[in-house]
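Attaching a single structure in structure tokens format; questions to follow.
For this depiction, one protein chain was excluded, whereas all remaining protein chains were kept in their positions.
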Amino acid sequence: MAENTNLRIRLPIVCIVLEVILIILFGTLVEYDDHTSAHGWHDNKTKPKDPDYENEFYFRYPSFQDVHVMIFIGFGFLMTFLQRYGFSSVGFNFLIAAFALQWATLMQGFFHGMHHGKIHVGVESMINADFCTGSVLISFGAVLGKTSPVQLLVMAVFEVTLFAVNEFILLSLFGARDAGGSMTIHTFGAYFGLTVTRVLYRQNLEKSKSKNCSVYHSDLFAMIGTIYLWMFWPSFNSAVTAHGDDQHRTALNTYYSLAACTLATYAFSALVSHEGKLDMVHIQNAALAGGVAVGTAGEMMLTPFGSMIVGFLAGTISVLGYKYLSPVLESKLKIQDTCGVHNLHGMPGVLGAVVGIVTAAVASTEAYGNGMEDVFPSIADKSSNAYSQAGMQAVSLGVTLGMALLGGLIVGFILKLPIYGAPPDTQCFEDSIYWEVPGEEEHCNELTHVTTAPEEVEKLNG
Amino acid sequence: MAENTNLRIRLPIVCIVLEVILIILFGTLVEYDDHTSAHGWHDNKTKPKDPDYENEFYFRYPSFQDVHVMIFIGFGFLMTFLQRYGFSSVGFNFLIAAFALQWATLMQGFFHGMHHGKIHVGVESMINADFCTGSVLISFGAVLGKTSPVQLLVMAVFEVTLFAVNEFILLSLFGARDAGGSMTIHTFGAYFGLTVTRVLYRQNLEKSKSKNCSVYHSDLFAMIGTIYLWMFWPSFNSAVTAHGDDQHRTALNTYYSLAACTLATYAFSALVSHEGKLDMVHIQNAALAGGVAVGTAGEMMLTPFGSMIVGFLAGTISVLGYKYLSPVLESKLKIQDTCGVHNLHGMPGVLGAVVGIVTAAVASTEAYGNGMEDVFPSIADKSSNAYSQAGMQAVSLGVTLGMALLGGLIVGFILKLPIYGAPPDTQCFEDSIYWEVPGEEEHCNELTHVTTAPEEVEKLNG
Partner (left out) sequence: MAENTNLRIRLPIVCIVLEVILIILFGTLVEYDDHTSAHGWHDNKTKPKDPDYENEFYFRYPSFQDVHVMIFIGFGFLMTFLQRYGFSSVGFNFLIAAFALQWATLMQGFFHGMHHGKIHVGVESMINADFCTGSVLISFGAVLGKTSPVQLLVMAVFEVTLFAVNEFILLSLFGARDAGGSMTIHTFGAYFGLTVTRVLYRQNLEKSKSKNCSVYHSDLFAMIGTIYLWMFWPSFNSAVTAHGDDQHRTALNTYYSLAACTLATYAFSALVSHEGKLDMVHIQNAALAGGVAVGTAGEMMLTPFGSMIVGFLAGTISVLGYKYLSPVLESKLKIQDTCGVHNLHGMPGVLGAVVGIVTAAVASTEAYGNGMEDVFPSIADKSSNAYSQAGMQAVSLGVTLGMALLGGLIVGFILKLPIYGAPPDTQCFEDSIYWEVPGEEEHCNELTHVTTAPEEVEKLNG
């Protein structure tokens, strides 16, 4: 029953095959867009004077880097709370994201519309690829500690494709709005991941429970992740909104939502604790729910105080979820959600979709003026109206949940095949399965600066 | 005499009441400005062509995010040097800042001038709110380890208000210039905090002295904070200066001041040490003094070498302060300044004000040309001259000190009331008073990833 966790053949094969496929597909299908190509930018200029400042790079690159930091530092370090899984948290996050952003470029490019049979890339496709990657990392959070990196890469192959299909249905077919991905990223990623982790339910996970927790300094490493996610979420939600007021407003709405969410998180974390003590799990996770919850409505005229109400609600729901709901999901529904993604991305994602439904329903020309076109193009060109738009938002939520649950089910069973070198129930949340791990006070065997201490590894594997 | 430190009722009540008040006030008083509002941006456009690149977002948002990182990562992690107070340092920094930036938006908006009875928000108000928050966090540094989070929130309520009043007096009434807040942020925050910590003097703080220090890895966590503050200070000082050369020059002046400050810091840290060894406290703090010291003059034509002289002076003063002055302030004046904010924000802040006085006094049309209007509008429109401007700078420093000392005194006594759940003298610098704290090697009680280890907590509370 225990699988062979030696990945000496399987991990290289999967990485190399995937990368070769990516390179071939990029070689045949991908080219620079007109803001990235030398002849494309210079030979298509229509203005007589030099308008280099109109290159998309200047509008979006700073926000792209903030999103990038959220994906690689934010998610990566947030998951280092586990006391013996830090290498895997940061390291597998790094690997999956590096793969997923390339695969997402192809999948999203294909669905987004090709130019003469080519996929065009530029800073906007880079941001959208990071968004898709975020969804995969959310699912990673649900299975954290219980999979091999090969399983994660396989999950990413399928999840990225499903994400791109869902995103296409919502944004291109339905004309739904979801700038910060409350539906496409958070709801989808959470419920997909929760379904996968349900299918991969481990009967004897209790045997690893001594490692399914934090120590003092791992909680501090995790706070690095939390704070970066919190600070840069305004960039995340605004990254692909329209130029001008839209990017500006979306960032500001998110900023206020998160501030209010933080106050709610501290309030309820102390309240639900017998001794009134704050719980790092809540601070690390629930304080972020406000960003998720304004993912859809952030670009709308939500108003600052509207954002604050949403954020406060999100933080409250999230803390209560961590305290009361997660244990129930685990004991009754057998969902072993390591990071509690249901409380940070699941419920707040649905809340975000609902907020989007409501805010779309009240869209008015007084509020948006000539800016309606940037936020609700279908209302602006009269092909729809506020109520229909709200209806499409609602249908979108339903479709997303369906895609996530069905997709998670299928992919879960694909990942259940005993071929990936997954760890046994007794060895979850343990870095030394897949990494050469130094001890706490180590002597080096050779003069290089890598150490392997066989007796130490065996002790951990005990 | 020992207060009940169980905050199960008090912290939630304070957080919820404050947030509800904020939401109500935002709902009645706050609206988007014309760069953030959909109709505001689109319907007020005067140019025929699309000038989205003129939205304030593109001029200031990247700098805003750098400031944000300084507030949440910089300050938060700089204070994690304390070996058992990392959760509180990062966590209370997070809480206070999330509250203060909302409250500051209202206070500063009120004083800054309202538009038809409304406070307008946008990236510039977001930056200014973070600036005010910075001042509160400086004061936090003076009382670090000795207060409950409820005390800190109460302190923030009053300090933000006093900050806004002082800022209004200086910038709007006196027409003083203080782009990077040497006076409004650093001098004010430091002397306010020092006065509060004097009022809250603890007779038996020695009983906690085993925790009032760092360990190896906590010093490394603190360096994360230091390096971020150092790198991004150019963005901080330039964030609200005028477009164009002003933002550019202020960033560059700050960059050179900090580089020279670092050289001075290392030099004097080794010099004052018996064995010539560097002291992390100096590197973590004094190396930043150069940023404080060009807060006022950074936007002026200070010249690169002028900036370097100022920075070198600031680093020297700061190290000497940490080594020789802080112990005296403590033993003679009973000022228990945990982070040594007097050496990083107090004295360098005053130095910054003085540098501003001098640089204003020598302002000339040769140096500024048509750029005078952006830096010294009162000199440009002839309502004042260089000497009068310098005089106003000097008066401003005096007013700031007065506000800080008087405000700190009053607020100090408000905070002295034994109602906030403050820790006893024997339990300062200790996370487990307010946080559920895992041990160093921990077993989890349940399958969730939170651990409480009663025997461990009791051992710490010993």
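Order of writing sets the chain letters: A and B. Residues in each chain are counted from 1.
Everything that follows uses one rule, which is that a contact is a pair of C-beta atoms (placed from the backbone, for glycine too) under 8 Å apart; a residue touches a chain by one contact, two chains touch by 3 or more.
Please read these numbers as outputs of a predicted model, since none were measured by experiment.
When the full complex is taken into account, the listed residue touching the unshown chain is B:A270, out of B:A270, B:L320, B:V358 or B:A394. Note on the undisplayed chain: of the listed residues B:P304, B:P377, B:P424 or B:G439, the one touching it is B:P304. The chain omitted from view is touched by exactly one of B:L95, B:A179 or B:I283, namely B:I283. The chain not shown here touches chain A at positions 6-12, 15-16, 18-19, 22-24, 26-27, 30-32, 35-43, 52-53, 55-58, 61-62, 65, 68-69, 72-73, 76-77, 80, 86-87, 90-91, 94-95, 98-99, 101-102, 121-123, 126, 149, 217, 221, 224, 432, 434-444, 446-451.
In the full complex, chain B contacts the hidden chain through residues 53-54, 58-59, 62-63, 66, 81-83, 205-206, 209-210, 212-217, 219-220, 223-224, 227-228, 230-232, 235, 243-249, 251-252, 255-256, 258-260, 262-264, 266-268, 270-271, 273-281, 283, 287, 301, 303-305, 308-309, 312, 326-327, 330, 336, 338, 366-372, 374-375.
Methods note: only the chains that are shown with their structure count from here on.
A rotation of 120° superposes the C-alpha trace of chain A on that of chain B, rounded to the nearest 5. If you average the CA atoms of chain A and of chain B, the two centres end up 32 Å from each other.
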